[in-house]
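For this view, one protein chain was removed and the others were kept in their places.
We call the chains A and B, going by the order they appear; numbering starts again at 1 in every chain.
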Amino acid sequence: MTDFIVSKYNYWIYVLLIMIGFYGMMAKNNLMKKLIGMNIFQWSIILFYISIGSKKGGSVPVVDPSLHPAIRALDYVNPLPHVLMLTAIVVGVATTGIALTLLILIYRKYGTLEEDEILEALKK
Amino acid sequence: MVKDLEDVVIRTVSRILIPFIQIYGLYVFVHGHGSPGGGFQGGCIVAASFILLAVAFNLRESKRRLKERTNAIFCALGVFIYAGTGYLSFLYSGNFLDYGQLSNLFPTDPIKARYYGMAMIELGVQITVMAVMVSIFLDLITAGKHEKTLEEDGK
Partner (left out) sequence: MMLHFPALLVVVPLIMSFLIFACGLFERRICFPLTLVTLAACLLFAGGSFWTVLSTGQPVHYHLGAWAPPWGIEYVVDNLNGLVLVALAIVALLAAIYAKTMVEREIPVAKHAPFYALYVLQATGLFGMTVTGDMFNLYVLLEIASFSAYALIGMGEGAAPFAAFRYMIFGTLGACAYLLGVGYLYIITGSLNMADLQQILTPLYQSQVLSVGFAFLLVGTGVKMAYFPVHTWLPDSYTLAPSSVSVLLAPLFTKVGAYVLIRILFTVFDPSFSTTLLPATQVLGWIAVAGILFSSIMALAQSDLKRMLCYLIVTEIGYIGIGVASGNRLGLIGSIFHILNDMFMMAGLFMAAGVIQAHFRTRKTHELTGLHRKMPVTSAVLVIAGLSVIGVPPACGFFSKWYLLLGTIQAGQWFFMGALLLGSLLNAILFFRIFERSYFEARPDDAPHLGKEPGTTFERAAMSELVPMVLTAAFIILLGLFSGYIVEYSIAYAVPKGM
């Protein structure tokens, strides 16, 4: 049991981060806190992906020309998840940008960022 | 009096630093293939230099250096460079984004042409990312009201 937890400690950390982000998204009342929870959620998924690509004893994925053609895949960290996560980071940045703009519009209209107060104002 | 002195320190330092930040952004972009870096990272750093300008001085100074209309044109220009590189390979009956066909255009062999093609699209990415980051920042700090200045700039 301890081996199960200790050997996969990186996955446990990411699960913890995802749950923290998820809690923030769902349970918090302030819209800004929801946004921060969403950010934590997205970045922790990105961290998860990057940890997939790592290998014990692997080095930076740049081919040393002196080794060519005796290249072993075991020597290098997998660069594909890194590249995929560059795209995901850009997606996260764009999400944050749009969300902040929407928050400005909401604040200008309702004067508050608390969700229950906005719902009260909508009911009227 | 103290406040003026503080401003002088910040403004002088940022006036010195901003060109170096931009050159560093270009450096990060150019070395993207071999070390951490690339188009997105370089674009963020160059955008940070304009944001430093807006934070250290005032917004008018930042807009004097980079007008909003120029910013919007940069945003579109980067995408045109990216898609244009892709379209160039259509001319030589390759697939989209087939950089090997660029060897018909540049005097290199197909393998090196892929290298140059990647650098070209990274340039497009950098320009767009810089423009978008500056635009997001301007939108947020003016709470969206700067669109009135876009109308005043002469529609």
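Here, contacts are C-beta pairs under 8 Å (C-beta built on N, C-alpha and C of every residue); 3 or more make two chains touch, one makes a residue touch a chain.
Here the structure is a predicted model, which is why all the values come from computation and not from measurement.
Listed by label, the shown chains that the missing chain touches in the whole complex are A, B. When the full complex is taken into account, the listed residue touching the unshown chain is A:118, out of A:17, A:77 or A:118.
Note on the undisplayed chain: of the listed residues B:12, B:58, B:95 or B:108, the one touching it is B:95. Residues of chain A that touch the chain left out of the display are 22, 25, 31, 34-35, 38, 41-42, 45, 48-49, 52, 81, 84, 87-88, 91, 94-95, 98-99, 101-103, 105-106, 109-110, 118, 122. Although one chain is not drawn, its touching partners on chain B can still be listed: residues 69, 72-73, 75-77, 79-80, 83, 86-87, 90, 94-100, 147, 150-151, 155.
Just so it is clear, only the chains that are shown with their structure count from here on.
Measuring from the averaged C-alpha position of chain A to that of chain B gives a distance of 24 Å. Of all the residues in chain A, the ones that touch chain B in their complex are 62, 86, 89-90, 97, 100-101, 104-105, 108. Partner chain A is touched in their complex by these residues of chain B: 34-35, 38, 40, 129, 132, 136, 139-140, 143-144.
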